[in-house]
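What follows is a short report on a single structure.
Every protein chain of the complex appears in place save one, which is left out.
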Amino acid sequence: MAAYLLRKLRDTIFTLLLVSVIVFIIFALIPGNPARIIAGVNATPEKVAFIEAELGLDQPLPIRFINYLGGLLTGNPGQSLRFNVPVTDLIVDAAPITLGLAFYAFFMVILLAIPLGLIASRRPGGVVDTVIHVVTETTLAIPPFFMAIVLMLLFRVTQADVGGSLSSGEILTFGDHLKMLTLPALAIALSRLAMVVEFLRDALVEESHTDYVRTAKGKGASRMRIRMVHVLRNCLVPTITALGLILAEIIGGSIIIEQVFLLPGLGRLLFTAVEARDFPLVQTIIMLIAVLVVLVNFVVDLLNQFIDPRLRVVQSHSRRHRKYQPTVAAAKKKGNS
Amino acid sequence: MRAQCEGGTRNNGENMKQNMLLQIEHLKVQSFTGAELVRDVSFTVADGEIVGLVGESGCGKSITALTVAGLLPEGIRPTRGRVVFDHVDMVTLSRQERRALNGSRIGMVFQDALTALNPLLPVGHQIGEVLKIHTDMNRIERRKRVLEVMSAVDLPNPEELSRRYPHELSGGQRQRVLIAMAVINNPSLLIADEPTTALDSVVQGQILALLKDINSKEQVSILFISHDLSTVRRLCDRVVVLYAGIPAEIGTTAQVLARPAHVYTELLLAAIPTPDKRGQTLAQIPGQVADDRGPVTFCPFAPRCPKAISRCRKELPELREVEPGHWVACFLAEGGYDLGT
Partner (left out) sequence: MRHPRRQSLQVAQQKRIRYTAKKDPRRMAKRSLVTGLILLAVPILLFVVATFFVPFEPTAMNPSDRFLAPNSINWFGTDNYGRDIFVRTMAGLPLTVLIAGGTVLIGGLGGLFLGGLAGYYGRRVDYFISRFNDALLSIPAILTGMLFVAVFGNGIWQVTIALGLMFIPSFARVVRSGFQEHRHRDYVKRLRLLGSSGWRIMTLHLFPQIRSRLLSAIAIGFANAILAESSLSFLGLGVPPSSISWGRMLKDAQGFLFQAPWYALFPGVLIVLLVLGAFFIGNGLKRIER
C-alpha cells in the first residue's frame, strides 16, 4: 500500500513537471520578440527592454525555465502585464467562481448519473435503457455553450440574471450563489453526463451477471440488498474513474459557460489575458487548472484503492498483477471514446 | 406419464423408510428459445444422504442443481415437473418464499470460489451476511458465530482471516469460505456444484473430507454435482448419471460404479485413469453430447453408443430396476428388457 502510494506520488509529480515543461515550451515558441509584440508597434526600445527584463527573456532558456518553476513553487509566478498587479491576486479573486461552478456541475453530474445509470441498467436493451442512452448521447453532442443558450431560452433567463448581480459586487449569500449558478452548472453537467452514465450502466449490467451475485442470491439476499451492497460497490471504481476523466472537461466547460453568463471567473480573466497577450497570467491560470486536474486524479486513484483492495497490490508498469485490476483497465480502455 | 419412472423417485428398499428431503419428479427445464436443457429428471435425496449427479458438460447437471436452488439465469425456467423440498414444491414458491429458504435451509457451494465471492468485501463480512439476512443476531453474536463456523471448516486463524479479501486467500481457503457460508445456518440440504473442480488434487481431497465430515456431523444432505467419477466414488452414497438431460442410471455408488448397467456409465468408468490400466490406451467416448435440444424420441446416447441396436434408435428406453435400488435406462441392460424385436 505505502509502496504503491509512493509510486503514484512519483508519477503525479512527474506528470506535473511535464505539464509545466509543455506550457513553458509553448511560450518559448512565441514567434518574433514577444516583448516587442506586447509593447506595441510604437514602443521605445527602452520600453521593449524593460518588458524583456520583466519577462526574463534576456536569459537563456534553461534559466528561464528554472525561474518560472521556482516562481510557481513559491507562489509568486510574476506580475500581470495587463493589470500590473501580482498574478496571484487576480487569480485568487476569480478562481472561486470558476471552481465553485465546476464543483457544482460535478456534484450535479453525480446526482444525475447515479439514478440514471441505476434505472437504465434494470432492463438492458429495454425502452427506458434505450431512451436514456439516446438522450445522454444527444446531450453529449450539444456543446456546453449551446446547451446554456437553450436552457436560457427555455427558462427565460438572461445573462444579466446570472452574471449581472455577481459582477456588480453586491454581497451575496451562499444560497444566492447556489440559485444563480444552478443554470450554468446544469448546462455543464448535462453536456458531460453521458460518459458517467454509460460507465455506470455498463458496469451495473455486467456486474449483475457475475458469480458473486449468484452467490448472494444463494444466500437469500433480497434484490435491493444485492444491488446496493454487492453490485453497486463493484461499479464504483469505473464510475469514479469516469468522473476523474471528465473533470478536465468540466473545468473547460465552466470556462466557456462563464463567458455565456458573463461571470467574472477564471474564464473571463483568461480571455482578457489572451486578448492582451498577458503571458504570465495565461501561463499561471493554465498551470493552476492542470495541477488541479492532476491532483484530483491522484485522489481518484486513492479513492479507488480504498474501495477495491485488489488495486492495493503494488503494480509496476510491467505485466505483473494486471489481472487484478480488470475494472479499472476496462474503464480506462473505454475512456478512449 | 411413464409409470416405471416412479422407481427413480421411490428408489431402493432401505431408503423407503427414510424421510425424503428432496424429490425431483419429471423435471423439465427449458430456455426461452424452447431448448430442452433438462428433459425428464426424477430422483430423490434422503435425509443425511449424499447424492452425486454426474455427467459430461452440457448434460444438465448444473441446471438441475440451479433449479433446486432457484438460481436459474434469466430466460431459463422449469416447464414441467416438481421439485419437492421438505413437502413443498419449490417451483411454485414466490420469490420471497424462495429467499427465505436459500441460505438458511438450502446452502449452495459453487465452483470457482474466486469469482463466487465479492472481491470488495472481507470474507468474514460475506459469511456474516447470511446471518444478517436470516437471523436477528446482533453484530457481536454474528461475529462470534462466523469465527465459530470458520474454524469448523478448518480455516486457520479465523480471527485474522475473516478480515482478508478473497484475492488474498488460497483456492482451498476460498472454497472453505464458501462452504462456511453455506453451512452457517445449519441447512438441511447442501448443493455443491463442482466444488473441487478448480482445485489441485491434494486440496480436492481435503474439501471432500470436509464435506463428508459436515454430512456425518450435522446430518446435512448433500447434492454433489461433478463430472469426475473418482470424486463421486469417494464421497457419495448414491449416484445419478445424467445424459442429455435424462437420467441414464441411478443407484448406490457401489452398484453404479462396480456394476455399471448402462453402456454410457461403463464407458465413463473406462475413461478414468486407474493404476491397473497402466500402459493401456484410455478408452474414450467418440463424439459429443448432441447439440440437438429438441424433444427426444429415442435413446439420446444411441448415436455414440458402440453397442446400439436398431431399437435404440427407435424408442426411448425407460428407467427399469435391474437390482434393488439400481435403475437403468438402457435396452441392453441385463434383466428387465426383452431384447426380442
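Residue numbering begins at 1 within each chain, and the chains themselves are lettered A and B in the order written.
What we mean here is this: a contact is a pair of C-beta atoms (placed from the backbone, for glycine too) under 8 Å apart; a residue touches a chain by one contact, two chains touch by 3 or more.
Owing to the predicted nature of the structure, the values given are computational and were not obtained by experimental measurement.
Of the listed residues A:L72, A:V213, A:I251 or A:L311, the one in contact with the hidden chain in the full complex is A:I251.
Only one residue from A:V48, A:L190, A:A216 or A:V282 touches the chain missing from this view: A:V282. For chain A, the list of residues touching the undisplayed chain reads 11, 14-16, 18-19, 22-23, 26-27, 29-31, 123-126, 137-138, 140-146, 149-150, 152-153, 156, 158-159, 248-249, 251-253, 255-256, 259-260, 270-271, 273-274, 277, 279, 282, 285-286, 289-291, 293-294, 297, 317-319, 332-333, 335-337.
Criterion: only the chains that are shown with their structure count from here on.
Chain A and chain B have Cα centroids lying 54 Å from one another.
By the touch criterion given at the top, residues 69-71, 73, 98-104, 107-108, 110, 112, 115-121, 129-130, 133-134, 165, 167-168, 178, 181-182 of chain B touch chain A in their complex.
Residues of chain A touching chain B in their complex: 209-212, 214-222, 225, 229-230, 233-234, 307-310, 324.
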